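With one protein chain removed, the remaining protein chains of the complex are shown where they sit.
For clarity, chains are labelled A and B in written order, and residue numbers in each chain start from 1.
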Amino acid sequence: MTSQQKVVTTIPSGGREKPKLYQLFFRNKKGLIGFILLVTIVFLAVFAPWIAPYVPTEMHARDRFSAPTWDYWLGTDFYGRDILSRIFYAFRISLYIAFAAVIFAVIVGSTLGIMAGYFRRLDAWIMRSMDVMFAFPVLLLAITIVVILGAGSLSAILAIGIVYTPIFARVARGPTLAVKEENFVEAAQAMGAGSSRVILRHILPNVAVPIFVQSTVELATAILFESALSFLGLGSKPPDASLGLMISQGKDFLEISPWATVFPGVAIALIVLSFNLLGDAMQEVLDPRLRQKEG
Amino acid sequence: MISQRFFRAIFFAVLALSLVFSGLEAQSQDDNVLRVGITQQIINLDPHVATAFSSFRVMEQVYEGLMRFDSDSALQPALAESFDVSDDGLTYTFNLRSGVTFHDGSPFTANDVKFSFDRVLNPDTASPQASRINSIGSIDVISDTQVSFTLSEAFSPFLSALPQIFIVPQDFATKVSNPQVATLGTGPFQLDELGPDFASLSKNESYWEAGLPKLDGVLIRQIPEAATLRSALRTGQIDVIFGFGVDVISAGSFAGVPGFNVISTPGLSYSLLGIQNDREPFTDVRVRQALSLAIDRQELAEIVYFGRAVVAAPLAASVTEFGPLSSGQLANYERDIPAAQALLADAGQENLTFTISPLPTVPEAVQIAEVLQQQFEQAGITTELELIDIATWVDNWRNSNFDTFVSLNGGNPDPDIHLNRHLVTGGSTNVFKFSDPEVDSLLADGRLVSGLNDRVEIYNQLQQRIADQVPFLFLNYAEVFAVMSSDVQDFTLRADQSIASIRGASLNR
Partner (left out) sequence: MWAYIIKRLIFLIPILFVVSILVFLLIHMIPGDPAVTMLGTEAANPETLEAMRKKMGLDQPVYVQYGIWLQNVLTGNFGKSISSGKTVMDLLSERYPFTVELALYALILSVVIAIPLGTLAAITRSKWVGFIFQFFTLIGLSLPTFWSGIMFILVFSVYLRWFPIVNFPSLADAPLENLKAFFLPAITLALPNIAAIARVVRASLLDVRQRDYVKTARAKGLAEGIVVYKHMLKNAMIPIITLIGIIAGYLMGGVIIVEHVFAIPGLGRLGVESITGRDYPLLQMIVLFGVVSFVFVNLIVDVLYIFLNPKIRYD
């Protein structure tokens, strides 16, 4: 198919046997490390109830502010709750909110972007409203949305999803415009193919790759965004463990028990790092010029 | 090679920068200005409208009432020198202090008193203090130094309401165009500047109390994070910290540290679990009693306040003159999970589930909610925390739109001011929709009777009735703390966290 060729052409035809995309990906060191890191985190999150040494909400009044020990590997917090167990459970919330928010933004954003690129009449309207959203101070917008809906995971998902929508609208619009101008689309239209058919068969496959790459990048920022919201008390609610909330609760006792603040921050950095590694690797694999330089 | 040269350049740049920075010492400080740190933002200084903790800390330095509470919360005359009460308890005549001037030099007279009370009572002012003095029938200026109030009905807590009614000059409206940001009072300090995160005050040179204030000025600075506030004190950038966020953790981290003093006093404000009495299933008194029996207030005090709090009976133990009962003398205070479950079974509420909505601006409210959630779970009661922002919370609170909430109620040494408006049917802060004829009549009796012994008898009965009916759960009275550098002398903290004592404090740097 012509449309598939579009994607394939981004892979250089260097060697005799063309390596598959995923092979290239895992040959990339960053890709491999990022993948292993992310799989580990997802594993810890999914199997938290079996792996975590304690129930994350269980309070051990006698062991409050405990420094890291054999009983509590990463110490305990104000209530004597095990920080390690809370981090495992918090991985779940962070991943869930980030994925759900990015999926929301991808669906809504690329729909709007494709519509803007495909239907000329809608273009100005959609893209101008995206411009307005872009210009809006994002964190204030997200805070306002959360305040309207009340703190909680769902509000955080919606707030981040809405804020990220214009990004994907822009990413989707470019390739749509480009593909639409090409001969085969005009031919298909001439042969009486409906808009939905053209979009599904010809445009979507071309939009998919840049959207996918962008999603990896935005997953990293969505994790940071979620942690910032819950740090400000606008994310998921206690007693659920959430990394930003753990830091904001821990910071009041910073000099007394720094571990309650330090480790959740390291945990956030690890998730974000894994997505950043994957994003880097993906860009390097898909962009031949970059790959040559990285060697 | 370029990279070597480059490294060297960076190295020297960093070195130079750090030398510049380390050469700079903390800014020169005014030696006799006390720097006070609090976590709450200072907004709105209108003496008759502002209600915030931080507003009061500034206003109590600038403004004064006819009466004031001393550091032991006992009523003392302030702008009034003395007063007489008529035998029927309806007429209060005050003899005013002479020679007192406002900060602009104009003299303080009885007309200013009348103007101030009228301003509070005027509906256009929208003063929250109005409900405390609306028993006033008429105010008569007898002479420049004498004013009398005639009440429409006997009201024994009248004098206790007076410290909160600040006196402003009669031409306040023309002299102060925006009382939210500017002030004009008779207090020991006057406001120089209200900045984005500070209020700077300077000495009132012609203050009426001889030799006071001892300080040249006070700088009240807001630092929102408790940990940062402590660090600022530790590094000498602040002299005293107290108020929200300065708790037993702060006290503990400075206890025994040379160069710092920690003071504490039993507080008058109490934490509570508010219950919507008009919402199923809390209409059933057995359910409310079960909630009271299901929790362990002592454990709560241990966890949230590290033991520096006591189980809260309706009256604070510190107001000894009104005969406060201890929790041991009251029903439904000792934790008893089987009894709680039996009551719930009686009421047909074996699977009781409800939400708890902690006041978002006070960190300990969330902590209390989290501990209560655990305790309820041990008694088989399922709860969910609801976290909402402060304006939404207050809106829900005002409209009684909650199952239960956790917050703090500011206390008062007078039992009527302490309890009445929360408990009387239709009371202004009776958001619990609690209504009990016996409680209502006891509260009314307490206002009409003026002899102390009679009031004690009435309030004893009232406390028993409250414990039995469980309008909401009184949880803990926590100690309040202030931590200060040892340079600070004679700084005391009152049970209601007032720092009016600053007028007698001094610095010895």
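One rule holds for everything that comes next: contacts are C-beta pairs under 8 Å (C-beta built on N, C-alpha and C of every residue); 3 or more make two chains touch, one makes a residue touch a chain.
These numbers come from a predicted model, not from an experiment.
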Interface partners of the hidden chain - shown chains only, full complex considered: A, B
Of B:150, B:228 or B:298, the residue in touch with the unshown chain: B:228
Among A:84, A:151 or A:247, the residue in touch with the chain that has been omitted: A:247
Residue among A:78, A:91, A:168 or A:231 touching the omitted chain: A:231
Listed residues B:74, B:142, B:173 or B:391, member touching the removed chain: B:391
Contacts of chain A with the absent chain, listed as residue ranges: 30, 131-132, 134-140, 143-145, 147-148, 220, 224, 227-228, 231-232, 244, 247, 251, 254-255, 258, 261-262, 264-265, 268-270, 272-273, 276-277, 280, 289-290, 293
Where the missing chain touches chain B, by residue: 2-3, 6, 10, 20-22, 24, 26-27, 37, 41, 43-44, 46, 51-52, 123-128, 130-131, 178-181, 195-197, 221-225, 228, 231-232, 234-235, 237-238, 389-398, 428-431
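What we mean here is this: only the chains that are shown with their structure count from here on.
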Distance between chain centroids, defined by C-alpha means - chain A, chain B (Å): 45
For the chain B and chain A complex, residues of the former touching the latter: 225-227, 230-231, 245, 249, 252-253, 299, 302-303, 360, 363, 366-367, 369-371, 373-374, 385-389, 392
Parts of chain A lying in touch with chain B, wherever the complex brings them together: 57, 59, 61, 64, 78-79, 147, 150-152, 233-234, 237-239, 251-256
